[in-house]
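Please read the structure below before turning to the comments.
With one protein chain held back, the other chains of the complex are shown just where they sit.
For clarity, chains are labelled A, B and C in written order, and residue numbers in each chain start from 1.
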Amino acid sequence: MTRYSIFSLARNAFNNHRDWPAAWRSPEPKAEYDVIIIGGGGHGLATAFYLAEEHGVTNVAVLEKGWLGGGNTGRNTTIVRSNYLLEGNAHFYEKSMKLWETMSQELNFNVMMSHRGVLNLAHSDPQVDAFQRRGNAMRLNGIDAEYLDRNEIQRLVPLLDCSDNTRYPIMGGLLQPRGGTARHDAVAWGYARGADARGVDIIQNCEVTGIKRDDGRVTGVETTRGAIKAKKVGIAVAGHTTQLCQMAGVDVPIESHVLQAMVSEPIKPCLNTVVTSGAAHCYISQSDKGELVFGGDLDGYNSFAQRGNFPIIEHVVASVCALFPAFSRLRLMRTWGGVVDMSMDGSPIIAKTPVDGLYLNGGWCYGGFKATPGSGWVFAHTIAGDRPHALNECFSLERFATGCVLDEKGAGPVPGAH
Amino acid sequence: MDSTLAKKRSALVAAYLPGIYGAIGEDGPGIMLVERCDLNVVHIAGDATDQAFAHAVKTETGCPLPTEANTATVSSECTVLWLAPDRWLVVSARHGEGLLKERFRMSLASGSAALTDVSNGHTVIQISGARVRELLAKGAPIDLHPSVFGPDQCAGTNLLQISVLLHCVETNVFHVYVARGFAQSLWEWLTEGAAEFGYRVDPTD
Amino acid sequence: MLLINCPWCGERTQSEFAYVGDANVVRPDPDTVSDQEWINYIYIRSNPKGVHDELWQHIAGCRCFVKVRRDTVSHEIIGTAAPAGKIDGREA
Partner (left out) sequence: MNGQPFRTAAGGRINRAKPLVFTFNGRIYQGFEGDTLASALLANGVHLVGRSFKYHRPRGILSAGAEEPNALVQVETGARTEPNLRATQIELHEGLTASSQNCWPSVAFDVSAVNGWFSRLIPAGFYYKTFMWPSKWWKAYEHVIRRAAGLGIAPSEPDPDHYEHRFDHADVLVIGGGPTGLMAALAAGRAGARVTVAEERTEWGGALLAGNETIKGKPAADWVGGVVAELSTMKEVMMLSRTTAAAYYDHNMVVLAERVTDHQTSSDLNLPRQRLWQVRANQVVLATGAIERPLVFTNNDRPGVMLASAARAYANQYGVRAGRQAVVFTNNNSAYRAALDLSAAGIDIETVIDVRNEVSPVLLDGLKEAGIGCLTGSVVVGVHGTKRVSSVDVMAFDTTTARPEGKPRRVQCDLLCVSGGWNPTVHLFSQSRGKIRYDDTLAAFVPDVSFQNERSAGTCNGAFQLAACLREGAEAGTEAAVQAGFKCGTAPEPPTVGDELPTALQPLWDVPPPSKFRGKRFVDLQNDVTAPDVALAHCEGYRSVEHLKRYTTLGMGTDQGRISNVNGLAIMAGLRGVAIPTVGTTTFRPPYTPITLGAITGTERGQHFTPIRRSAMYDWHVKAGARFVPAGLWLRAQVYERPGESLMQAIGREAKSVRETVGMVDVSPLGKIDIQGRNAAEFLNRVYINDFKKLPIGRVRYGVMLREDGIVFDDGTTTHIAENHFMMTTTTANAGPVMQHLEYYAHVVWPELDVHLVSVTEEWAGMALAGPASRKLLEAVTDDIDVSNEACPFMAFRTGTIAGAPARLFRISFSGELAYEINVPADYGMDVWQWIMNAGAPLGISPYGTEAMSILRIEKGHVVSGEINGRTTAGDLGFGSMLSTTKDYIGRHSLTRPALNDDGRKQLVGLIPDDGRTAVPRGAQIVANPKRVAPNPMLGEVTSSCYSPNLRHPIALAIVADGRRHHGETLHAVSPVTDEAVKVRVTDPVFIDPEKERLRG
């Protein structure tokens, strides 16, 4: 691996950048691996990276049916935060946050992690209570959180309509200063490059079509590029979790839904904080390239299409204009969708499955980007040691039968509601 | 105690200002608005295939029970609007209030039918004029073309984000049934949208 | 934006409906159900990539529940019926 540095950049400048090596190889799949990770999104790639980096397991392949990072990793609104109320979630996402803080250096790939702060706006007394409750839980768990009043919010986000003259006046907000955004594609590429350098085979255009088992134990996978044997198989396919699990006869409490996101045309910096609003159902930030990036609720019905419909766009855009009346004259440049794996309690599943040697990483709903490093880290641990790390014990499949669900929103077993 | 004290009041009192507004063209206002405070609205539920039920409805209202979806039947004193395969709204001018309900309740008592007065829960706005369909098309996703939605048609749909029941009374005359609590919001939206056509608000009786 | 044929009101736009979910969910008999069946009833949905039978409620219209057979990839609607009705055409 050629290390990236200002010197390597300068050196290559003289050669008109003709000598850069490929960021990762594109090897032919081997006949057998110790571990196969299905899904070349951020989670799968991070898992492979940490298997090699932390556990010395390098005979690993990541199988991706399309192009790396083309799933939700490549289509999310890139918000990174660890502002959770419930214990299990709080500790896990905070581990992830810590990994974000050093990711660029660890990967030698600038993922442009921008700790610009994530601000959740409260528009009613119950929301004020709920946000303070969450902020307090965060602080007691050792996570940064600040409660801001309306004036402080106005100073932080000058274009926000903090007046009384709105449908849902802003009453306060919970700020996580270390929260922010990251360059989503770079996360996939950085982990891929790092994993590749440590010996992992990254294989694109290789769709898994079957999971082979013998006597209750995984033996390998069938793919569009032939059968590949494996001692252990980890699933990290986001919206396709149900399909992959069914290949191994495992039922999962997950539905696939489409979530849309969109960008405005690029403009000069005018929004320096990530702003989310519970009453208006949207979240918005400005990318380093200048576009406003925003999204909101699910389209609301099962979907495997990476495209959505207009009602949600209308609602999200109206929400943005309600919060930022000055943005009404800006223009929407592009919209897209991703297929998210909505779990029945809104929390992820990172666990062993009833099939020996088969491990599941899914149920990320619309919040798994921020989990990418933490998820890879604990999943690698779970696969390498065949048992969960303390941080992901709570994300088991059994929790639904026992009742130990982690329902941050309290929405119940309605996947579309989380 | 003076039992005449409490009077009925429309949900629109604060917003309702008779007059002429907006861009009035040569042909006068394109839209006329009036609140129909005189209407009495009763929700009935029952089995459309039950002869006795259909008969009771016919006798009490003078209207055959509309069994075709999204249609209304009309008699001299009543209109019956289809809501669902087993639910209808009976609308009559206010003088029939009470009487209709009681007789009706008795005549239905034997079957499984149910009757609920919802007169107060609904505000009825009558919108008429040459531009009425254009105005409604600013918020209603259903097809309002006269060939599709003509007289004696009705449909539950949305106006903006508000659930409404639209009833086409005559080619260019519509009744909009809206939940009382939303009436003022809807009114503000309707009048804002009607401004480009010019509109007149008529006094209620 | 989906166009859903309400068996009663006819073709109406998606925004008039509320999504309910998997139409195959049947509440088990509370007297005989096993714990596992009950957990599945609450948490396991069919979630196919392809043809899906699902319930919608025509919330702004007749408020009836409508069974919709829809392809979850193309969003094509194959047919609709009352909740207990039959839909002809491609099966899930």
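The rule is simple: contacts are C-beta pairs under 8 Å (C-beta built on N, C-alpha and C of every residue); 3 or more make two chains touch, one makes a residue touch a chain.
Not measured: the values here are computed from a predicted model.
Chemist: Touch partners of the unshown chain, restricted to the chains that are shown, please.
Modeler: A, B, C
Chemist: Which one touches the absent chain: A:P126, A:G210 or A:P354?
Modeler: A:P126
Chemist: Quick one: say which of B:K58, B:R103 or B:K138 touches the chain that got left out.
Modeler: B:K138
Chemist: Since one chain isn't shown, list which residues of subunit C touch it in the complete complex.
Modeler: Listed in rising order, the touching residues are 1-3, 13, 18, 20, 27, 30-31, 33, 35, 38, 41-42, 55, 57, 59, 63-65, 74-75, 77, 83-84.
Chemist: Which parts of subunit A face the unshown chain closely enough to count as touching?
Modeler: Touch set of subunit A with respect to the missing chain: 4-6, 8-10, 13-14, 16-24, 26, 67-70, 74, 87, 91, 102, 104-105, 108-115, 123-126, 128-137, 139-143, 145-147, 158-159, 161, 165-168, 174, 183, 185-186, 189-190, 204, 264-270, 279-280, 286, 288-290, 306-307, 309-310, 313-314, 317-322, 325-336, 399, 401-405, 407, 409-413.
Chemist: Can you list, in ascending order, the subunit B residues touching the missing chain?
Modeler: Residues of subunit B in contact with the hidden chain: 1-11, 13-14, 22-23, 43, 45, 86-87, 112, 114, 116-122, 134, 137-143, 145, 148, 160-162, 179-182, 184-186, 188-189, 192-193, 195-196.
Following the convention adopted for this analysis, only the chains that are shown with their structure count from here on.
Chemist: So what's the Cα centroid distance for subunit B and subunit C, whole Å?
Modeler: One centre to the other, that is 31 Å.
Chemist: Can you check how far apart subunit A and subunit B are, centre to centre, with Cα atoms defining each centre and the answer in Å?
Modeler: Result: the chain centres lie 49 Å from each other.
Chemist: Two or more other chains touching the same residue: where does that happen in subunit B?
Modeler: Touching at least two other chains: none.
Chemist: Would you please write down the residue numbers of subunit C that are in contact with two or more other chains?
Modeler: Each of 15 in subunit C touches at least two other chains.
Chemist: List the residues on subunit B that touch subunit C in their complex, please.
Modeler: 69-70, 83-85, 87, 141-142, 155-158, 163
Chemist: In their complex, what parts of subunit C are in touch with subunit A?
Modeler: 1-2, 14-15, 19, 21-22, 35-36, 39-40, 42-45, 47, 49, 52, 54, 56, 70, 72-75
Chemist: Looking at the complex, which residues from subunit C come into contact with subunit B?
Modeler: Spelled out, the residues of subunit C in touch with subunit B are 8-10, 12-13, 15-16, 58-64.
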